[in-house]
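Yeah, one chain of the complex is gone here, protein chain that is, but the others are all in their spots.
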Amino acid sequence: MAFHLGKPILAMMIMAMLSGAVILTRRQQRSTDLVVWIFADSHAKSYRDAVETRLAEVAGAGKRRLAVASAGGFRVGDRIEIDGGSVSEAGVLAWVSADAAKPWLELKEVLKSAHAKEAVVRVPSLLELHQRQTGLSSQINVISTRALDVRLISLFNSRSRDVPDLVEVEIGSVGKYFRPPLDEVGFLPLNKFVDRDGILDQMVRTRFAPWSKQGVIFGMPHDLHPVTITYRKDLFDEAGINIASAKTWDEFQDLCLRFQEYWRRRGGSERRGARYAIELPQAASDYLVTMLLQRRINIIDDYNRVHLNHPKVADTLVHYAQMVAGPRRIAADATPGGDLWARDLARGDLCATITPDWRAGFLYVRAADIAGKVAMMPLPKFEAEDAPTSTWGGTMMGIPRTARDPEASWALLKRLYMSAESLNARQRINKILPPVREQWKDPVFHQGDPFFGGQKVDELYIELAEQIPPRYVTPLTPVGSQSLALVLADAVAYVRNHATEPREKLEAGLRGACQKWLDREAEDLRKRIDFGRFE
Amino acid sequence: MMQDESEAGTGSVGPAEPVKFAMVHVALVAGAALALTPFLWLICATVKRGDDLFTYAFLPWGNLGRLTLANFQALFKQQPFAVWMLNSLFLAAAQTVLVVTLSSLGGFALAKYQFRGKKLVMLLMLGTMLLPGQVLLTGGYELMYKFGWINSYASILVPGAVSVFGMFLFRQAMQGVPDELLAAGRVDGCSELRLWWEVALPIVRPMIGAFTLMSFLASWNSFLWPQIMLQDEIKYNLTMGLANMIQLPEYREEYGVLMAGTLLSITPVVILFFVLQKDFIAGLASGAVKG
Partner (left out) sequence: MSRDRLWNLQARLAPYLFVLPFVLLFVVFLLYPIWRSIVLSFYKSAGPRKEIYVGLGNYAFLLKDRLFWLAVANTAMFTLLSLLIQIPASLGLALILNNKRVKLRGVFRFAFFTTHVVGSVFLAVLFAMLLAPRAGLVNRALGLFVGHPVEVNWLGEPNLVMPALLLASLWVSVGFGMIYFLAALQAVEKELYEAAEVDGAGKWAQFRHVTLPGIKPVMIFIILIGTIGGFQLFELPYVLFQGGAGPKQRGLTIVMYLYQHGFESGNLGYAAAIGWVLLLLILAVAIVQVRTMRATQEA
């Protein structure tokens, strides 16, 4: 009998049946004991990748030195394994050569037996270590932030038990998970684990703020992200300005104005014909938020109280707006797109920028040509009680409330975030400061950094890390940031329009105007908060 | 039967003089270039390596040896792209078969029978035709949750089997089936089902082709509903997979891999379109012109 629905439909039926068969026989259950959802490939690599190479020559018993095919990825303190098939041995690395031509590794203790050439030298990954020691296998799924959020919200809302065992969440997205009342938040409160293992004293306490709601901790911090200013020391020195001596933003601004004046007379950069002292955007509010945090102001705190129209915000706006516009301007936007700000810094179009640790890391790659010419300083303050630093960005790891075995999840979390091996695993990928104080003792944080002219920048970050102000994230925090950006745009326009006025008059008028605008925005925010309130 | 050679009276912009003729063709070629260039660029982009994507607009003419399939290899290695493709294939094929069968059956009934409730059904259908799908999202999500179908393909295939538009198209087309044929069949003792299968379907074959393409396209390209329903990465279809990839920072630089994925995603439907285009245009014409 002919198939009257047509050949295409016939073809599709066959395709559907064939592919359906494959899909049905696909393994439905998870293939590992634990599943971790990660949004950043770099994090996934640090948890999942092992480091491996082969011996380039025989390593004799009683010797410490291993000549290897490549020393890339190995770090001092790694516990390596040498596996020749029949004999395996382990040891801790005391030295890793940087010589690419003849790479070698040196162990802390001598080898007990000889190992043939081509034996494998490796550092197991964190996941592997965990499996060996607990018998539980784990897999990592990399999912982009937005997709991860949608899935997780859906899983949480339906109280599904199909949840992953651990999830990493970014600070920009975490607010929405705090929308339900405390006992309905999709993440498991970790207070009991934290207290039991005495974690609070091992980490900087204020770093739990973004991941908590009203004292209940829902996630473990991955990082601290203290903020400094990185600047072109060579250019500032040439202008005879010791910018690091600025203790307040006013002083900073004055010094920068002199800096710009010097270079204006000398002839500035090709890009704008003028060299600006620092990168600050005119239309985005991230940097402004960073400054507000210094002054210990969160747009919305974790009790959902709105501080957007606090007088200090208007005050900060008055300062900021004059830094990006008007006669006392010292800042400009970076070239849009990715990490092009690093090129701006390298060209000297912008001579300083605000750098949390993750941002500074881009310089090594993108601005290698200015190695040795930059230095770091803490943030200047507005008032004496401000913090000399702030925090920007962040990641947490949390356990879903309906996870199958929270204890097992917690054990894996500790391995990934706090174990001795976790530091080296991280450092292979980036130089972000871990939140665990014990790990700061590692010598890698106490070396002079040639990129920064020998300055011990990690020590600066560590010193500042202790003073990080608490940052709270709520469901409406992103909306609050947008509102702030709107007011910023108006403030900048005001400065432009009143540029010829004497400074006091300008500031008084601007302050009044900002306060009015902020009151209006705060009112809108409060209405939204009330509308979305669930308690 | 008369060959109408005159330009006037065909409702067209007709170039009579050679200059206009040339200009029209130039305009057409330019337009076609605009339409096709992105495809061309896409194909070129998939075979260029790394930085060449930025240096050469299309192909590195000087160094054709630099072309590479590495992007495709990376695509399959770094992402479960083959799995996504399989999923999309399954979902689109299964949904198309279901919806075409049901719509042709239903359209046949609406066109060729009188039965109680027919007016009501048609009224309801008309009422929901202009409804934007988004009003269904929230209620539908809740329903799927109640059925326990969240994260399963049932949530996509079962609701996807119903198409009001399809019913109308087939009703339209089925009206062209001569009643005499049906009556003759009945006299011969054919069951109604056989009448549908052997008499009606062959006559509306163009519409089947058209609607097949439409349904396959709709399912292959669908994003919003699957995005809300499917949780496991292994169940994603191509649209979700690519949308996920473009958000990962790694691919902001590695355009080539993204482009390889896009090319592979578009190719099956282009081929299907090529095969079914005559039917499609005929079906559209009959549907729209009368509608």
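Going in written order, the chains are labelled A and B, and every chain counts its residues from 1.
Definition applied: contacts are C-beta pairs under 8 Å (C-beta built on N, C-alpha and C of every residue); 3 or more make two chains touch, one makes a residue touch a chain.
The model shown is predicted, which means the values in this text are computed figures rather than measured ones.
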Seminar exercise, completed: Touch assignment to the omitted chain, from A:18, A:116, A:136 or A:153, lands on A:153
Problem set entry | Chain not shown: contacting residue from B:19, B:35 or B:64 | B:35
Seminar exercise, completed: Per the touch rule stated above, chain A touches the missing chain via residues 144-147, 149-150, 153-154, 156-159, 176, 179-180, 184, 283, 336-337, 475, 479, 482, 524, 527, 531-532, 534
Problem set entry | Where the unshown chain meets chain B, residue by residue | 4, 7-15, 21, 24-25, 27-28, 31-32, 34-39, 41-42, 45, 53-54, 57, 102-103, 105-106, 108-110, 113-115, 118, 121, 124-125, 128, 130-143, 145-146, 158-159, 161-162, 164, 167, 186, 189, 191-193, 196, 217, 220-224, 228, 239, 242-243, 246-247, 255, 258-259, 261-262, 265-266, 269-270, 272-274, 277, 281, 284-285, 288-289, 291
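Definition applied: only the chains that are shown with their structure count from here on.
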Problem set entry | Chain centre separation (chain A, chain B; CA means) in Å | 42
Exercise. What does chain A use to touch chain B in their complex?
Worked result: 4-6, 8-9, 12-13, 15-16, 19-20, 22-23, 26, 40-41, 141-147, 150-151, 154-155, 158, 160, 162, 338
For this session: Going by the contact rule at the top, pick out the chain B residues touching chain A in the complex.
Result: 86-87, 89-90, 92-94, 96-97, 100-101, 104, 145, 150-151, 153, 197-198, 201-202, 205, 208-209, 212-213, 216, 227-228, 231, 233-234, 240, 243-245, 247-250, 252, 272, 275-276
